[in-house]
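Shown here: the complex without one of its protein chains, the others still in place.
Now for chain A:
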Amino acid sequence: MSLITSAIGQGLLWAVLGLGLFLTFRILDFPDMTVEGTFPLGAATAVALIYRGMNPLLATLCAFLVGMVAGLITGLLYTKGRIPILLAGILVMTAAYSVNLRIMGRANLSLLGKSSLFKNDFLASLPQYFDSVFVGLVVIIVVTLLLVFFLNTNLGQAFIATGDNPTMARSIGIKTDRMTIMGLMISNGMIAMGGALVAQNNGYADVNMGIGIIVIALASIIIGEVAFGDLSLTQRLVAVTLGSILYRFVLLIVLQLNFSANDLNLLSAIILAICLLLPRFRKFFHFDRLIERSVRDERNN
């Protein structure tokens, strides 16, 4: 039971990443590698600030802002500098590694004996692992509501149109470069905030905690889509969170099969690959036609 509670808590906390990546990967329609750098950047920023005595909530907001700056740089390189988005993201991701070491002053910084968003009397009174469920739930509800509000404003619609058909967007006066930069900023801000939350939950920040992040975030998006199919935009946002929780359950099951935590990235990649391949498999084996034909043959016989 506690394993399941823990998986739900982790799923909720990590869902912030999926929602952040959704803005670029699904709405703007490109993969943003910056996130592998902004996740540990958010973690490092928040942990270093809390370590120096800042209020955890304020430190988490600072992580959000720092993440936005990283997104801004990728956005400028991509739109104004005309550097392909993959390369722009990799540049900022690589640079962020050094910045993270600077921020923390070392490769790993612990919050032992320091405060965090997960340390207060109310959360301590909850059963084990319910603290992350509670914090995760609050964060996800606030973030989802803000996103739904934003996407349904005139600005949000212009943002969606930019990803959907940039030529048309420009032809009705939408400043597509500005929309792209804004999307990258919000997305990376959210992912840095996710890093800050996960680091506080773990009790430390580590420079290497960004490796494989994009796969985990993608997994929550793709699993949500595979599991729930055709949805409205608001429902799709909720599906990302459910996908993130489902991903934790799958991981839980796989880890029961005696894999070690070191195999985590391999397992994440395999899970995501399977989800991405599912629609292909269906086509490849012509499942639909096979069934149809067998029915027809039976009728003919």
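Everything below uses one rule, namely that a contact is a pair of C-beta atoms (placed from the backbone, for glycine too) under 8 Å apart; a residue touches a chain by one contact, two chains touch by 3 or more; residues count from 1.
We adopt the following convention: contacts and distances are computed from a predicted model.
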Protein that the absent chain corresponds to, by UniProt name, given "CbtB-domain containing protein", "CbtA family protein", "Assimilatory nitrate reductase catalytic subunit" or "ATP-binding cassette domain-containing protein": "ATP-binding cassette domain-containing protein"
Candidate in contact with the missing chain, chosen from A:Gln128, A:Thr153 or A:Asn265: A:Thr153
Touching residues (missing chain, whole complex) on chain A: 149-150, 152-158, 160-161, 164-165, 167-175
